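Take a look at the structure set out below.
Below is a slice of the complex: some chains, not all, each in place.
To keep things simple, chains are lettered A, B and C as they appear, and every chain counts its residues starting from 1.
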Amino acid sequence: MNVGFIGLGNMGRAMAARLLTAGHALRVWNRSSEPARQLAGQGAQVMATAREACDAEVVLSILSDDRVVREVLLGAALPAARAGIVHVNMATISPQLSDELAARLGEAGCGYIAAPVLGRPDVAAAGKLNILAAGAAADLERVQPLLDVIGQRTWRFGERPAQANVAKLAVNFLLAAAIESMGEAAALAGGYGIEPARLFELIGQTLFPGPVYQGYGRVIAESRFEPAGFRARLGLKDVRLALAAAEAVNTPMPVGSWVRDSMLEALSRGEGEKEFGAVLGRAAMRRGGR
Amino acid sequence: MNVGFIGLGNMGRAMAARLLTAGHALRVWNRSSEPARQLAGQGAQVMATAREACDAEVVLSILSDDRVVREVLLGAALPAARAGIVHVNMATISPQLSDELAARLGEAGCGYIAAPVLGRPDVAAAGKLNILAAGAAADLERVQPLLDVIGQRTWRFGERPAQANVAKLAVNFLLAAAIESMGEAAALAGGYGIEPARLFELIGQTLFPGPVYQGYGRVIAESRFEPAGFRARLGLKDVRLALAAAEAVNTPMPVGSWVRDSMLEALSRGEGEKEFGAVLGRAAMRRGGR
Amino acid sequence: MNVGFIGLGNMGRAMAARLLTAGHALRVWNRSSEPARQLAGQGAQVMATAREACDAEVVLSILSDDRVVREVLLGAALPAARAGIVHVNMATISPQLSDELAARLGEAGCGYIAAPVLGRPDVAAAGKLNILAAGAAADLERVQPLLDVIGQRTWRFGERPAQANVAKLAVNFLLAAAIESMGEAAALAGGYGIEPARLFELIGQTLFPGPVYQGYGRVIAESRFEPAGFRARLGLKDVRLALAAAEAVNTPMPVGSWVRDSMLEALSRGEGEKEFGAVLGRAAMRRGGR
């Protein structure tokens, strides 16, 4: 398939490489040119503008946030999209922006699929992402072969693209809530001389298996503020998006509100660029002499 | 081994039956006599008082809460305990009461092990409980053969018995926090027309596998207020114990505080006898028209 | 003085009338024309556009919110402002928008004073408002004679106009926090058969005199959802502005977060157009059978 691909960060690069390997023709664009040059060696055609990358049957993009999506896609690339293409937006953005993109593309006779993903770059490179997708069924069918190259499974969340964005924000909220809760539990345990690592070993092997409690359990127990696999201020950004999406439908999320408050305090202490799990988890241990 | 066994609720009965099957001699006592009669048919010796059940090498007990432990053990049975016995207390009680029991038994020349468990009656019947244990190493060694009959694994949390109680409260807090968080996430998703069940299916099969998110996910999604496998007011009781234990070491647990507040509101609506997971999870969905 | 006046809602009309009475020449503009016609009878010159109203020495405006200020002032009127005028913005807006206005007007050689007020229309009509003002001292001196006609006192908050907006948001947050607290106290008292009115009488005449506790005490005790002197969704709007302003400087406000959450739940029940004090205060009484 002729595929446009916009956004070649760590995630985008891994996805694009898989699509090339699977035999698709890619027109790629990225704000900085180095990542595009790397993909050129794998057969991608490097475009000078995002607009040119849109000259394809399907355009995938994975940009960093609402602001960049608004600037690159709404402001530059999409107004030039030909009728009939389908745009697949894999970024974690607000449902409001997704609604806006869907409306704009619909007016231009194009399809729009929101398809944010669960998984980090190594998972993307292995084609093992979980993809959360929503949009018109026919559009989704058309791009499914591409999604199957990138992910191990596509989870469909409805006909309105924003629904996939909301599902992603709900998952990221659950991640943050679990980290906060682990921190509070560790603070309680620590008050009685129990090592957090011991508590997390217990829960990770009994009631709470899986990557979140086990992985972040280690991050919190060892105070691994570096490396910042996922930076604190980006973690806060996603919690903010979840709260804003909830606010738009008059829905309170008290645990989300508290996580936001705790993260603001951490950021005011200069911890914004450190690892989210360590920052939030340790902040939850609000006792002196720890 | 000659074993005294006090407290034959659903959990206690299942444990006692396993000990009998494994060949131990049991002197059992229970407040109401029916459960004891059942065990008599399996070979247990039924005692008229808790005090008589203590005439053994090791005394296991699993009573419902601090009040009953205080009344039955501190007030009646233990003052009569012979020097040299080890008492294994498997109830979910406060660390403060555990400290008090340890001191009292220590003065009487007896050992004290706190050994609360993770798992429900069917798990107990299968000998698959996870046991959280703390106390003097020598005492623990002595009772380990009994624990091996009851549980699949014993997790040790230190020399002070209260540490096992705190570990148990930390786990139960995490359970409640996960339910609250799932409810909030479902409320967000529901605001955009996503079924809670769909969201929980996604998380249960990706980032949050295991019995809590999967099991309670179904309970919340289906609003299964009945049957009350774990009643709401008992769930609140454990959160209160966790908060009180944390307060005693000047440790705030904001998510715990909020869960307590949400549960109080639910109880004021008369939901105290319904299933904890459904009550807390649905209470977290604070939107009109749900 | 030749004064432009933009925004003739209940507050604006009362202020403009005072300025006319004091002998100032007013060029007024309002989105709907009826309020302007009323002022014409008192001597005001009614302009067809906001831009024309800006042809004056000083331009006062009191518009409803960020969106309208952005549209009317930034988008239409101010780009045409002549160098040398001073604009006095009396609306409750975000400090970020105030910063933006200050920058834009500064580039055009104009002064900018933020001057939100405390008080309702009847207070404005009596010239008894408290004015919270910030901006360059020279600009403030120049407009002080006008402020003296409108208010009983001007409280200065610094050279950066946004500071006055922040002070106003802090006051409105304190108002909301007091209402929430009164509701919680009344819920506690109510649980023991004490009438909220009796509790509020006590505090209003002892530790908490003044208009907030006394006035809102009555509103809460009597569940006066109507008339909506200050609508619930506008109360929520101000709390949101306070939280956003705090977030911009990495400052958590946990009581503010909770008030926001409680208000969202109330709005989801359809209470957005009712009186803020009654909506928030009664929402804080989270007990069944009340």
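As a working rule, a residue touches a chain if its C-beta (ideal position, glycine included) is under 8 Å from a C-beta of that chain, and two chains touch if they have at least 3 such contacts.
None of these values were measured; they are calculated from a predicted model.
This homomeric assembly is drawn with 3 chains in place; in total, the structure file defines 4 copies of the chain.
The working rule: only the chains that are shown with their structure count from here on.
In this structure chain B contacts its sequence twin chain C using mostly the same residue numbers, the overlap exceeding half. Fitting chain A to chain C on Cα positions gives a rotation angle of 180°, stated in steps of 5.
Distance from the chain A centre to the chain B centre is 38 Å, each centre being the mean of its Cα atoms. One simple way to say how far apart two chains are is to compare their mean CA positions; for chain A and chain C this gives 39 Å.
Averaging Cα coordinates per chain places chain B and chain C 53 Å apart.
Within chain C, the positions touching two or more other chains are listed as 254, 261, 264-265, 268. Across the complex, chain C is touched by residues 246-247, 249-254, 257-258, 260-262, 264-265, 267-268 of chain A. If you check the complex, the residues on chain C that touch chain B are 254, 261, 264-265, 268-270, 286-289. Those residues of chain B that touch chain A in the shared complex are 95, 118, 130, 132, 155, 157-158, 160, 162-163, 166-167, 169-171, 173-175, 177-178, 180-182, 184-194, 198-199, 201-203, 206-212, 242, 245-246, 248-256, 258, 262, 286-288.
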